[in-house]
Every structure is written in C-alpha cells, then in structure tokens.
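Only one protein chain is missing from this complex, and each of the others stays in its spot.
Naming follows writing order (A, B, C, D and E), and every chain is counted from residue 1.
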Amino acid sequence: MVYLTRVEHFNAAHRLYNKAWTDEHNNEVFGKCANPNWHGHNYELHVTIKGEPDPETGFIFNAKTLGDLIKDVVVEKVDHRNLNMDVDFMAGKFTSAENFAIGIWNELQPHIKKRGSTMHCVRLVETPKIYVEYFG
Amino acid sequence: MVYLTRVEHFNAAHRLYNKAWTDEHNNEVFGKCANPNWHGHNYELHVTIKGEPDPETGFIFNAKTLGDLIKDVVVEKVDHRNLNMDVDFMAGKFTSAENFAIGIWNELQPHIKKRGSTMHCVRLVETPKIYVEYFG
Amino acid sequence: MVYLTRVEHFNAAHRLYNKAWTDEHNNEVFGKCANPNWHGHNYELHVTIKGEPDPETGFIFNAKTLGDLIKDVVVEKVDHRNLNMDVDFMAGKFTSAENFAIGIWNELQPHIKKRGSTMHCVRLVETPKIYVEYFG
Amino acid sequence: MVYLTRVEHFNAAHRLYNKAWTDEHNNEVFGKCANPNWHGHNYELHVTIKGEPDPETGFIFNAKTLGDLIKDVVVEKVDHRNLNMDVDFMAGKFTSAENFAIGIWNELQPHIKKRGSTMHCVRLVETPKIYVEYFG
Amino acid sequence: MVYLTRVEHFNAAHRLYNKAWTDEHNNEVFGKCANPNWHGHNYELHVTIKGEPDPETGFIFNAKTLGDLIKDVVVEKVDHRNLNMDVDFMAGKFTSAENFAIGIWNELQPHIKKRGSTMHCVRLVETPKIYVEYFG
Partner (left out) sequence: MVYLTRVEHFNAAHRLYNKAWTDEHNNEVFGKCANPNWHGHNYELHVTIKGEPDPETGFIFNAKTLGDLIKDVVVEKVDHRNLNMDVDFMAGKFTSAENFAIGIWNELQPHIKKRGSTMHCVRLVETPKIYVEYFG
C-alpha cells in the first residue's frame, strides 16, 4: 500500500458566527473570526489516495489527473469565493476548517471511488499555524 | 549599514473592482478577484529597517519593539478585517497588493522615523505566488 | 473524527551528554551536541487534538484557545530557556527531541483532557532535518 | 513509542514511459513526463524510525547516524543520477514516485533492522505538489 | 515605484560539462553535475516588474497576466524538458543557473517592454541551497 498526496491552493473569504447567538456571545467564542464584514485565507489543500502501484504505470493514481479532479470538483467551487455565501456544499454550515475539510471530502470521495480508488485523507491548511485532517 | 527585517502575519478579506466600470469590464480585468461576495488571503508582512548597530546593544532596532509596533500600528487595523470596508487607511482605494503595501508603509514610516530610525522596505506576500515590495 | 493541529514556535539552548560517561564517550555518541557551552534551536511545535465538530461552532477545539494553552503551559516554560537547566519538566532527563516531545505531551495532555477533549499527537521539529512525533 | 524522522535532499533525472506502449499512448498517460530527453526533480526524502528512547541517550536512533546511513545507502546511489539508467535498485521498474519510495524502503530497511531498530515510513516529496508515503 | 513579483514552477533535466575539456577535467570542475546521463531540478522562478500603480486598477501589472505570460513564454519551453537538448534559447550554452536566468530574462523582457512595463529581476531557485538573480 502506497499513499499519494496532491497539493492544490485556493483562497476564499468566510466568517464564523452562530445565528442563534447574540453578537456578544459570537465575539466571546469566535473573536475576530466573527467580523461581520468577513476575513479570508490562502488555503492549502492536500488530498491523499491509497493503493497499490499499477504494474503498467507504477502509479497508484495519476497525479496529474488527481490535480485536475481537485481543481474541477473543489477549487472551481471555492477559489476566490465566500464560503458562507457562494459554496453550495457549505450552505447552512459553520465554515470552520473542520467542517470545510469534511465538505471537501464529501465532494471528492465519490469521484475517487468511481475510478476504483480509495481516498485516504483531506488535509486543509487554513493558516501557517492551523490545519485539520479528515479521514472519512 | 545593516538591514533588519521583522515578519508578521495577518489575514483579511478584500475585493478588486472599479466602481466606474461595468461588471463585465471588472470581470475582464480583475477576473475572480472581482467576486462581489469577497475573497481573502493570509498575508505575510516583512518590514525592513536600515541603520548602524547601536554600540550599547548591537541592534539597529529592537526586533521585539519592531514586532510590537507592526502589530499595534498595522496588524490591529487589518487582521481579520475587510480591506475595502474596515480599514481607514485603504478607504476609497483599490485594495491591490501594491496599494496595500504603500498604505502600510505610510502608516508605519512616521513611527519608525519618530524613533530616529530609517524604514527601508515593506514586502507584502499576498499568495505563495504573488508579492510586492515598496521602498517609499 | 477530525484532527486539528495548532503550530507554535519557541527557541532554547540545550546540551546532550551523559554524566555517567567520559567526555570522550559523550563525544563519540553525541558529537557536537555535547558541547559543554551549549547550542540551541528554533523549535516548531505541532499539537494535534482529535474529536467531532461541535454542532454549535463547527470546532473540535477552539484553535485560539489551543494556541493560548500551548503558550501558557509549554512556551512560557521553555522559550528562550536552557532545557537542561531551566525547565522543571525536563529536570534530570536527556534533552533529546524524543524526551522533550514526551515531556511536552505530559505537560499538555491533562489540560486537554480536563476540557473533555483528546490529544492525539505532539510533533516537535528540532531542525529543518530532524523531527519527532509522540502519540502518548 | 516515539517516531523520529530525518530529512535528506538529492536531485535526479528520470522519465516515465512504458516500452510496451506506443509513443502516443505514453503521451496520453504520462504527458510531459514521457519526454524522451528526460526531466528531473529536487527530491526531499523523509525517513521515519519508531521505537522507545534509549535510557542512556534519550534517542530512539542517533539522528546523525541515520542521516549518514541515508546518505551512504540511498543518496550516494541516486543523487545527480538518472533513475532509469544509473540506479541499480530501480532497474527495469517504472520510476514513479510510488515505485521509487518502495525501492528506497527496500534499500534502507535491512540496514535499520540490522541495528535492531524499526523503520516506519519513507516519505518522498517529488515536487511541491506531489509526495508519496510507504510504510513497508 | 512598486515591485511586483510573480512565482512559477517547472522542472527539467540538464548536465554541466564543457565539450572542450576531458571527462576528467569536467569531473574536477562540475563534479556530479557532469553525469552523462543527466540529473534534474524543480526550478522556482520569480519574475519582478517595477512601476507605479495604475490609477484605474491599483496594479503595476496584472499578476494573472504576468503568470500567463511566464507560462506561455518560458514554462511552456522548459517544463519537463532537457535544458541542453530541448530548449532553443539555451542551445550551445552551459546550462548553469546563471546562464539559464539570463536566458529567461532575454525571452521575457521584450514581452514586458512591449506592454509598456519594466522588468526588474529574474530570480531562479535551482535547489533549496542555490539561487541566482539577474537584473538585465
């Protein structure tokens, strides 16, 4: 079993707040992340596939194809967007890095599975100091 | 003459568009950066001071003091903010990396000068692929 | 289950040597790391928590709180210190990256547990070429 | 159990193609990687050992020794070489990152085992956007 | 005056040798870089433009356009190629980082000038330990 990871980049605006709470309570919990006029990040996305090398190519998955797939299925929907307003698969969800990684997994995994391969991990780097990992 | 650089980080939302133009023309020039619902970045800010080492400390400028100054004068105003809506020194300006670097220089330079030192450069890294430098 | 990692930085002096050995044998095993006048590193510390996103915030743990906790419980004790002389939780231990990572885990883990969460990993990067991981 | 990783660098030329296929089909599958005149990479190699710290040193494995071993056993054979033509342990194999990581594991693992230690992972970074991991 | 830098990546094979010299002398001067079967690198290319921000956009040059130009004029010719055999603008030249940076400048500069702008610097990072800069 070998693990292959492809890295892609995008950037987006978002805001963390809970509509059921007062502004005061949102500020207590989310701090500056609750700014009503949004803030944003350069996200770095790592997608990992696991499998055995194909005896005809030495690949477990074509890294170029994987990059194109991530761009078509994920980056196209989120790059230079507002995660709270513009992204269908995040509609009605808190746009925390945790939920966003789960959302990205759910978008990509069926496309990997359809090709007979196994997705292993989504790693999402939100800032140089914060990243999350989801394994399905 | 020695050059000392201090690096700080922040993140913000912004949008590139020219009110005098049609949406169509904005999209031609600014592409996805014109998204009306904003996008954002993790900015990396390098501020460079030049001078001769003080014979009593070996410093041209105290790096801790420089970090505190950048945080007080710049980061406090821009971190987790919307550059178009929330930042006084960018009001009415295009929030390109170029203009933003000039704005940051103009905010910081008087504070450096007041302390008898010379600011040399603001380098602003907007994405892993784009950065700008301004020397006053 | 999602994994959230927070990264913090600090720097410290240390020395690797075994009092029970001759200087000669210390030099054979530890080489330049046995320098009696110390050497030092910029350490990069990654702390990973695992859990399920809270339905009220989308967080498995508040990343800001995690950063503050790491700073209060670990960085405050080790930053700009001598690991062999100044750090209570390393007293009488070899200050290898391995032992230091275990020591940091033991300091932090009770604070994470007390908050009802689960610590998953401490990754400690000692140099650009050496890092260790400890999972408890 | 602690995990210790040592990072080393080298660079090499290679080419991805399947002799049993037409040039056209090679281009379809491998794209620019099939260039008959080769291309190349700066590879970054992470080798991870797992074990318990030795009570006499605090080490699970001497990181300097590990670096020397990687250099002697792997880097010496592959640095500034052509992976398809010059490297005995890749002879007759596709030089994909996947196969190369497996090859490196097979070269190194007996030397780690002979020293009574346990190799855990080879991570091979081929480009800033592609890396693979192999756990034996 | 503001300086805008765009970063792009590519990889290539090459070899350093002087046909007028014996193999022995080539090895003395170029060492492993003279390997007849080639070696290669992941190159990181920084291209810097200088100018004043356009009052209608805040740009000194559209960073997206600059990226496209670098890709069309340089990356297309060198990515996944052999610098000694496949690249017209390096024909008959030593493919040192120094000469390669000059070659890239000469390819790009007319396109920047044609658009009324001023190219300031080409920085070419050959390995994590070696980079060159050329200012025309």
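Here is the rule we use: a residue touches a chain if its C-beta (ideal position, glycine included) is under 8 Å from a C-beta of that chain, and two chains touch if they have at least 3 such contacts.
Bear in mind that the values here come from a model prediction, so they are computed numbers and not experimental data.
J.: Just to confirm, in the complete assembly, which displayed chains does the hidden chain contact?
T.: By the stated touch criterion, the chain not on view contacts B, C, E.
J.: Since one chain has been left out of the picture, which residues of chain E touch it in the full complex?
T.: 16, 18, 20, 29-31, 93-99, 101-102, 128-135
J.: Going by the touch rule given at the top, which residues of chain C touch the chain that is not shown?
T.: 9, 11-14, 31-33, 35, 37-42, 79-82, 85-86, 127-128
J.: Footprint of the hidden chain on chain B, which residues?
T.: 1-8, 53, 56-60, 62-64, 67
Following the convention adopted for this analysis, only the chains that are shown with their structure count from here on.
J.: Roughly how many whole angstrom separate the Cα centroids of chain C and chain D?
T.: Taking the mean C-alpha position of each chain, the two centres sit 28 Å apart.
J.: If you average the CA atoms of chain A and of chain E, how far apart do the two points sit, in angstrom?
T.: Whole-Å distance between the two chain centres: 33.
J.: Enumerate the residues of chain D that touch no fewer than two other chains.
T.: In chain D, 31, 128 touch at least two other chains.
J.: Of all possible chain pairs, which ones touch?
T.: A-B, A-C, A-D, B-E, C-D, D-E
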